Every structure is written in structure tokens, then in C-alpha cells.
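A single protein chain has been removed from this complex, and every other one stays in its place.
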Amino acid sequence: MHIPDGLMDPIVALVGTVEFLAIVGSALALSSRKTREKDLPRVAVLCAGIFVAQMLNFPVGGGTTGHLIGAALLAIMIGPVLAILGMTVVLIIQALMFGDGGITALGLNGLNMAIIAPLVGWGVYSLVHPISKGVGRAGDSIAVAAAAWASVFTAAAACAAELAVSYSVSDGAYGIAGAISVPAMLGYHAVIGIGEAVITVGVVAYVRAASPSAFLRTGVSPPTKTLLVRLTSSKVAMASVAILVVFALSLPFYFLYSSSGGDGLEQTMEDADVGERDQILSSPFSYGDGYFTALFAGLLGFLAVALAALGVLKLLGRGPKRD
Amino acid sequence: MIVGHVRGHGHTLPNPDEHSKSHWFGRLDSRAKIVGVFSFVIVSALLTSAELIAASLVLAVAMATTSGIPLRPLSKAYAAALPFIVLASLSVFLFAGTERGLEMLGRTSACVVALLVLAFGTGTFDLFAGMRRLRVPSVISTLLMLTYRYILVVSEEFSRMRTARRARGFRGGRSLLDRYALKILSFTAGTVLVRSTDRAELVYEGLKCRGFSGDITVWRTSVLGRNDLAFLAVLIMSSCALALAQTEVMRW
Partner (left out) sequence: MVVLELRKVGYSYEDGTVALKDVDLAIEEGEKVAIVGPNGAGKSTLLHLIAGFRMPFQGEALVSGKRLSAPTADEIRNSIGLLFQDPDDQIFMPTVEEDVAFGPRNLKLGDIEDRVQRGMTSVGVASLAKRAPHRLSYGMKKRVAIAGLLAMDPNLLLLDEPTSGLDPRSRSELIKLLKSLKRTMLIATHDLEAASEIVDWAIVLNVEPVMKGTMHDLVRSSDVLEKTGLEMPPLPRIFRALEKRGYAIEALPLTTDQASAELTRLIDREATHVRRRMNGSH
């Protein structure tokens, strides 16, 4: 999914770069308070591990092979903030060592693979895990699998969206027409995502058994229990924020797309798992903006209901435990 | 349509660092290279006119051929980037015509070639050290340097594991339904990660034992010489020329 330079419309690339820098900057700021000096080598060594793991080929069928992204894995192991930094580092190394992924495209690649992928992975895991935990040992694996698949699929969807937006914004000079990019990216990565899910489940199980201390605790135990602090230490809340952030990131692209006079975005797609929705741009079929707005509102509504339900469950004492 | 997005690096890391001092491009100061090549790539990514794209492509290829960098690994890496390029160009051919398609092909190729020249013609650590000197935050540059250092270590361990695996008859699986193969792959990946985290503790101690306090800098720092400034000038000037020409084109 590493996009080279010259493929995306410059404005799309610019928006992507700005968003990427803003989020990485926040991750840096957030981490320098929490991160002890001690975590830097661990992140580096894990990134090296992820980098090498990304070179693993897994068979997809029909002679093709796929590669891991590892964003969900990293996020589950060291938490979302460090995972953002880690994936960013991996992407930079790939771009500057192999030319894998462009530098004007670093913002968009970073958005897809270093921000959206780990955030969605961690978000889905944090949301599903407390619920699936009750199902027994397979419960954790279900959460991990869902997280890994969702992270790959959402990143691919974002990438397809960026390509489609580039195409329509530039009148075909850049990007890939949505009619091709969307089915190609989504179809391929739906399958790849399965491989990633299976391998991530296997790896997490292995690491948990072999070396449970490898997982950094991502919770913070605050001395005072103000609402803000309680919220930021509640994984569920943070997970929901993460997923909402991902959607917020896509808004500028939506506005770009609609401002170019292009057709409305169609927001569909329901994942197999809990309430996670991805965006797909489908051009050049026209659906009114009203349809889109309604769908978007519906999505937010669904999320709100889901959060409320989780909150109720928690009150009843069967919900997720704070870290 | 399954796009075979196979990253063409194979399983052994090509090591640009081995050869990077043997050609003039490799001996240039990494700061000059970063600024120069980045400017070129950024401008080239904006070009939409066929003539300008051709010009930038010619420049990129010229840089590649005159740099003295071995061309085979370069071409292989270029080929690895092709899937996306081809997909894009194909869609452009289909939807917007041949000329636009060729423009897409040319533009992405120019950028990819230029970046590959930078990547293969510069020692990776030098690149990161150069970035640090260009004021990239020390957290990022240190992470980059350490990660790179341990990529070398971990990939050696990994290839040893692969050999051991193959020696015991593992040939890779055929499809996602091959549960055994995927299980072995997860174990391999898992082992790599566990060894990595075990090592991380020691790496931290190793760093502290030698007075590390958050920033890794180079001792033998390079000074910008005439060659560096000349290279920088050529690239900046061509980038400006292309950029100006592009703005002219856009006004039309």
C-alpha cells in the first residue's frame, strides 16, 4: 500500500501531509511525557521486528503473496501513541532505504499506515476485547483478528478514497478513478486482511505465552479521578476517540471532493465486527449529498448508541475493566 | 483483479552502505542530497505538462546513470514500485486518454527514480544523521538510527530462522487456507518479536552504560564542500525552473 510520489493530486497530498504532521506531532508531545527513556530502545527494536516481519510473505492463493502491515500488532503491543511513532519510523526507513513509498506521499502513506491502521486496530481491539473476553480463550483471538482485519481494510479504504479524490479533483491527471481504485484496493485487502488477521492472532498468542512482559501497559493510574482523567484512562473511551479521529481525518477529503463539483460520497460498508464503518468513495455514480449526510449521521448515531450501551453495561458491572 | 503487490526487496536487504563511498554521489554530504533530491521530487510530483514531465524524467535518469550507483538493484526496486504506477496509469489510460496516462507514468517514474538514487546512493545511517542536522527532532532521528541498527541484527536472525525452517522442509504455503503454513509464519514472526523485546532491555542498558541521554550524533561530521554545493545548486535550480514552467502552464 506504499504510494509513490506523483500519483496523488498535490492538494490531496498536502492535506494528507498536514494532517499527518499534526497527528505525529501530537503523538510526539504526548509520548515525551509518558514515555520513559526506557521505552525508546524497546520501540526501536520492535520496529525493527515489525520491519523484518513486513518482509514475510504469506500465501494468498493463486500464486500471489501478501505482506503484513503490522500496525494492529504494534498498537496492541505498545499502545496507540507509540505505535503511531513506530509505524512512522518504519515508513520513513522504507522510503529512504528502498524508495518504497514516496516522500510527497509520506503524509498520505503515514495517514493510512501509521495513523489510521494502528488507531483502528487498537480501537477495534479495545472495543471488542472486553466483550469477547467472556467467550473464553478464543475471545482474545477474536478481538485481535477483528482488529487486524479492520486496520488493514480501513487503511486500504482510506487509500482508495485518497486515490479517487485525487482523480476527481484533478480531472484525471492524478490518482486512480474510484471505479477501479475502490474495488481493487478493497477486494485485494479484504483478502490480505484475513492473512494479517490470522498471523497477528498467532503472533499475539505466541508472544503472550512466551513473554507477556512484551506488552506495554497503556493505561495510566491517575492519583485524582477527575472526569477527564477517568475518560483518558478508560480504554473504551480512548478507543472510541481513536475511531472518531479516523473519521474526522477523512472530512477534509470529503470537502475537497465535493467542492470540486464531483459526485457525492457514498458511505456504506459495514464490517463483520462491532459497529466499525469504513468510508468508500464510489465515483462517478451520483448520489445526492443528502444521502451521504444521512448516512454519516446514521453512523455517528450508531456509535453514540454503542457507547451508551457499553456505558450501561459497565454500570451493571459486566463491562470493560479499566486498565 | 488481484494486484500482485509484492515488494521487490526479496528477503535479503540490499546493503547500500557497502558501496556508498565508492561513487561520487555517495561521497556527497547527506544534507545536500536530502535537500536537493527532496526539492526535485516535490516539484516533479506537481508537474502536469508532458514536456516538463519528460524533462524531469530525463534529469532523474541522468542523475541515476551518472551517479555511479549500480543500476541493477536500482531497476529491481523500480520494478517493485511498478504495480501501483501501472494500476494508476492503466486507469488513467482508460478514463482520461493515452496522453494523460503517459504523463502519469512519466511523472511517477521520475520521482521514484530520483528517490531511489538517494536511497541507494547514501548510507542509511548517514541519511538519518543528515536529517538530524537538518533539525529533525532527536526522538525521531534516534528512533530511526536505533531501528535501523536493529533491523540489521534482526534480519540476520530472521534469515537464520528461515534457513532452519527450510532445512526442516518448510516450503511456504499455497493459500490462506493452508493453516499449517500460516501457523509456522506466525511462530516465525512471533519469535522475531519476542527476541526483539528481550534484546530491548539489554539495548537500553547498553546505551546507558555508555552515557546515552537521548540524542545520537555523529563524531566525524562532514562539512559542505564544493561538490555538495554544486550538486545542491544544480538540483535547486532545475527544480525552480521546472516549477516556474509549471506555473506558466497552469496559467494557461
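Before moving on, here are some points about what is shown:
Going in written order, the chains are labelled A and B, and every chain counts its residues from 1.
The rule we apply is simple: a contact is a pair of C-beta atoms (placed from the backbone, for glycine too) under 8 Å apart; a residue touches a chain by one contact, two chains touch by 3 or more.
What you see is a predicted model, and the numbers here were worked out from it, not measured in a lab.
For the omitted chain, the shown partners it touches in the full complex are B. When the omitted chain is restored, the residue from B:A50, B:V136, B:M161 or B:V218 that touches it is B:V218.
Looking at B:H23, B:R149 or B:K183, the residue that reaches the missing chain in the full complex is B:R149. Listed residues B:E99, B:E205 or B:E248: the one in touch with the omitted chain is B:E205. Where subunit B meets the missing chain, the touching residues are 17, 123, 125-126, 145-146, 149, 152-153, 199, 202-203, 205-213, 216-220.
Criterion: only the chains that are shown with their structure count from here on.
Subunit A meets subunit B in the complex at residues 1-7, 10, 13, 28, 31-32, 37-38, 40-53, 55-62, 64-68, 77, 85-86, 88-90, 92-93, 95-100, 102-104, 163, 167, 170-177, 179-181, 183-184, 187-188, 191, 194-195, 198-203, 205-207, 210-211, 213-214. On the side of subunit B, the complex with subunit A involves touching residues 1-7, 9, 11, 13-14, 16, 38, 41-42, 44-46, 48, 77-78, 80-81, 84-85, 87-88, 90-92, 94-96, 100, 103-104, 107-112, 115-116, 118-120, 124, 127-128, 137, 139-140, 142-144, 146-151, 153-155, 158, 172-178, 181-183, 185-201, 203-204, 207, 213-214.
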